[in-house]
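Remarks on the structure that follows.
The complex is shown incomplete by one protein chain, all other protein chains being positioned as in the whole.
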Amino acid sequence: MSTATADLHDARVEPPVNYLNASYGIKSWLLTVDHKRIGLLYLATITFMFLVGGTAATLMRLHLIEPQGSLFEPETYNKLFSTHGIIMVFFFLVPSIPATLGNFLIPIMIGARDVAFPKLNLMSWYIFVIGCCFALAAIVSGGVDTGWTFYPPYSSLYSHTPVVVMALGVFIAGFSSILTGLNFVVTIHKMRAPGMTWFRLPLFIWAMYATSIIFILGTPVIAITVFLLGLERIFHVGIFDPALGGDPLLFQHMFWFYSHPAVYIMILPSMGVVSELITAFSRKKIFGYSFVAFSSLAIAVISFVVWGHHMFVTGQSVYAGLVFSALSFVVAIPSAVKVFNWTATLYKGSISYEAPMLYALGFIGLFTMGGLTGLFLASLATDVHLNGTYFVVAHFHYVMVGGALMGYLGGLHFWWPKITGRLYPDVWARIAAAIVFVGFNLTFFPQFVLGYLGMPRRYAVYPAEFQVLNVMSSAGASILAVGYIIPLIYLTWYMRYGPEAGPNPWGAKGLEWTTQSPPPTENFEVPPIVTEDAYEYPVAAEKPYPNAPGVARV
Amino acid sequence: MSSPEQGHSEHVVPVSVYVGVFLALLALTALTTGVAYIDLGAFNTVVALVIAFIKMLLVVLFFMHIRWATGLTRILVLCGFFWLAIMVTFTLGDELTRSWQINPVGWGGMIVPLVRHLF
Partner (left out) sequence: MRRGWLVSDLATHAHSAHPPGFAHQFEDIEQQREAAHLGMWAFLVTEILFFGGMFTAYIVYRSLHYPAFEIGSHLLEVKFGATNTAVLIFSSLTMAMAIHSAQTGKSKQTVITWLILTMILGATFLGLKLRFEWYEDYVKHIVPGAYFGFENQWGPLGGQVEMFMCFYFFMTGLHAIHMVIGLGILTVLVIMTAKGKFSSEYYAPLEISGLYWHFVDIVWIFLFPLLYLIGGRYIPH
């Protein structure tokens, strides 16, 4: 243990043995079975994929400054939005929190030494990397232009782009997420520390458990769907071909059976992070623990019966549309429960505004907006007008970027001292959070208006009267980009040169804060025994009512 | 923490049970093949599926030991089939009702096509 008088900036002081310095060399990283190292391997991979997807977005927004398109041919623009969607959905958002924060934190939060299947965990990462390689190969050889939705018959019969390579990338990455979900379910069921009952678990674990259920039940269906699409494309005969009596809508059913729950894969872990952040930075127990816990499960279950709302205008049966519409309203309820409970947690809390809290508060506001606009789309009648427009684009960016991504950034910041053992500069982090918030709203709020006014999505050109809003959106995108680059810089820099963090720099509750930063390989010096509920923050001294008789006026 | 429960690694299934299940499976296979050569109309499909379902149950319960497994494992397996049922039901729900006309008569107007479709 370093001496108390050691200079905190002196990186030469010998730190205690932790998972980062327990062994050195590239092989110790590439052949590790430590869930914490694997989480970092994932972090590097998905950050890279985020930059790829972000580049595509940047090029799109630059192109859309001009009504007739400023940079690209429509065919190229098609490839850009497809690449952006595929990379961001399958190779960034789906694995983001589960593979990085989930892998790192789940065993520690439940008091275990590692996940149930560490070798499988490593294999998941390799499988993911191989999937990324296929996707990148597809991009490098021109990119697909089918949209991330790969609808046949265009994708199976008419597109001249490397659809099979890209589909293979998605298929392989899907297996990575199946194995991760499987690992998490078994870990959470079987490896909790003594005293860690289900209702003492941090809400992040409940959220990850619900997410893992979706991984297990949903992902195999997208796997078989892209597999069948690939077969049809390779052999020029298949089950979605109308010439053989096939139904392109069957592809859509199978595709969305996964892809709708997939969006809940993207948001649920973020909601789990927000539960952790709100409690830590209000220093208060969560309001309605079991409601929040069960709402995660409810979202996971109900998410599987709403997928038809993506198909309202495709020629789907009106009666099916009716059912899907009603159920889509129902799925909003558990999400709303969470928002109410977080807000109630804030009430009379001792709130501080460090960067993770700013991201969490931003999440609550932006996710609410995104969720409410989802109801416009869930309602069949309004969806007929809004589907295929920028309204949909704005809706899902509000929930996925304003929601999932901000939760991810907040979580990264919150647990960064635990992961790296070093503190990052919160001033810069707060500035970056503010820039992200402003940039985000400037980018995507105009898109609600654009969509409502009728501008179609996935179009490389648009009517001139929409230019002002498009330019606003592109300007916002440039600000947003700055907001994302700043944390890349300071988090990386201070990972090496920041002041050492103690076990609990935030004063937060949770098993992860009881062990050193960074944790030792086996997570805990002594395996923990849990005796208290989650979020047992000391209750603040009761304030008397200002006008109570006999009490001095404050 | 693990509780040493009566997991089926402690439970040894007698060989006679395995052989019995095996013979039953063979018999059911012969039955389903034989029934296919008899004209039962629409019931051919029903019988074939029922037999297949029984065969599956025999394998799952006895060869895969679900008969002696924990509640958690059973729920997991049921969830798998239930989710498949969700996918089939809702997809069929769309595919089979696409030709239904939107009947301006109202909810009552749906009853006739529904009845006609079922029978």
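By written order: A and B. Residues from 1 in each chain.
In the analysis below, a residue touches a chain if its C-beta (ideal position, glycine included) is under 8 Å from a C-beta of that chain, and two chains touch if they have at least 3 such contacts.
Small disclaimer: the values here were computed from a predicted structure and weren't measured.
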| item | value |
| --- | --- |
| Hidden-chain contact residue, picked from the options A:98, A:202 or A:246 | A:246 |
| Touching the absent chain when the full complex is considered, from A:33, A:157 or A:438 | A:33 |
| Touching residue (missing chain; options A:51, A:71, A:231 or A:495) | A:231 |
| Touch residues of chain B, complete complex, unshown partner | 1-2, 4-5, 7, 9, 12-13, 15, 18-19, 21-22, 25-26, 29-30, 32-33, 35-40, 44-45, 48-49, 51-52, 55-56, 59-60, 63-64, 69, 72-73, 76-77, 79-81, 83-84, 87-88, 91-92, 95-96 |
| Sites on chain A contacted by the missing partner chain, in the whole complex | 19, 22-23, 27-28, 31-34, 107, 112-120, 122, 178, 182-183, 185-186, 189-191, 216-221, 223-225, 228, 231, 235-239, 241, 243-247, 250, 253-254, 521-522 |
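The rule we apply is simple: only the chains that are shown with their structure count from here on.
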| item | value |
| --- | --- |
| Computed distance of Cα centres, chain B from chain A, in Å | 36 |
| Complex interface listing, chain B residues touching chain A | 1-2, 72, 79-80, 83, 86-87, 90-91, 93-98, 100, 102 |
| For the chain A and chain B complex, residues of the former touching the latter | 189-190, 192-194, 217, 221, 247, 249-250, 253-254, 257, 304-305, 307-308, 311, 315-320, 323-324 |
